[in-house]
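Yeah, one chain of the complex is gone here, protein chain that is, but the others are all in their spots.
Showing chain A:
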Amino acid sequence: MSQADETAVLATRSAPAAPPAPAVRRLWTLGLFRSELTTTFRRWRTLALLGVLAGVPVLVGIAVKIETSDGGVGRGGGGGGAGPAFIAQITNNGLFLVFTSLAATLPFFLPMAIGVIAGDAIAGEANAGTLRYLLVAPAGRTRLLLTKYATTMAFCLVATLVVAVSALTVGALLFPLGELTTISGTRIGMGEGLLRALLIALVVAASLTGVAALGLFVSTLTNSGIAAMATTVGLLITVQILDQIPQLHAIQPYFFSHYWLSFADLMREPVYWDDLTRNLGIQAVYAAVFGSAAWARFTAKDITA
């Protein structure tokens, strides 16, 4: 972060703290949240992350278009089942690009971006020396932590929607849209397809809440933003690797990433809810455990920076 950036951050930080209005505490909380949001989304690194995420569907879309433009009936990978889910259907319906892009980004790109934002939440402030200024304001540590978590969740949603909207745009530009076939073989109209795409995006965003809470907890442990980000992303990769080892199948259902791809079950007819509810339950448990651990750590911590 450059010097100018920091001053800018400080300026934004001091803005809500300057007119302290304890009479309207509720509004004040929202003010803190709003200032956090603008601070987060104005950072170049946030915009760069979102840019990378928006680029994935473009790459996938163009790759599929090029591969199928000369061959007529083209299929991704040839063997069937190779490549991310739904890739075989993209040429016939651009809406499938949304699902493919989410399936491609969910295992790594999306949680990595969340890890960066969540890991930076507390440790980054401490690193930049802005944490104590934040705490000087009579907001309280619990509320600051909640605000930080809310901001990270907002980023989860925005990041997912960026992927989905970019994929929908690219899909609409390069491929035909229209009635689509669910993976169960039944047909649904375009309107319902869009509705399901939105639902899937929401489920994907919710799937990231566990890793966001984990990142926030790691962030309260250290004063180095980089260390917190690296630890979060490292944990994510470790869990993803462990999830692939068949000998560990007994504990795999408890990994936060184990049911991530269950969002595809929303494309079945009727929807298969078992894994979806399991996924959301796991995310809720991770959010509760690491959220309260972060609270325990952050409210008891000596703030030295």
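Operating definition for what follows: a contact is a pair of C-beta atoms (placed from the backbone, for glycine too) under 8 Å apart; a residue touches a chain by one contact, two chains touch by 3 or more; residues count from 1.
Heads up, the rule we're going with is that contacts and distances are computed from a predicted model.
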| item | value |
| --- | --- |
| Chain not present in the shown complex, as UniProt names it (candidates "MxaD protein", "2-oxoglutarate ferredoxin oxidoreductase subunit gamma", "Outer membrane lipoprotein carrier protein LolA" or "DNA-binding response regulator") | "Outer membrane lipoprotein carrier protein LolA" |
| Hidden-chain contact residue, picked from the options A:Leu131, A:Leu180 or A:Val233 | A:Leu180 |
| Hidden-chain contact residue, picked from the options A:Leu49, A:Ala88 or A:Leu276 | A:Ala88 |
| Absent-chain interface as seen on chain A, which is shown | 73, 75, 79-81, 85-86, 88-89, 91-93, 103, 176, 180-181, 183-187, 261, 264, 268-269, 272, 274, 285, 288-290, 292-293, 295-296, 299-300 |
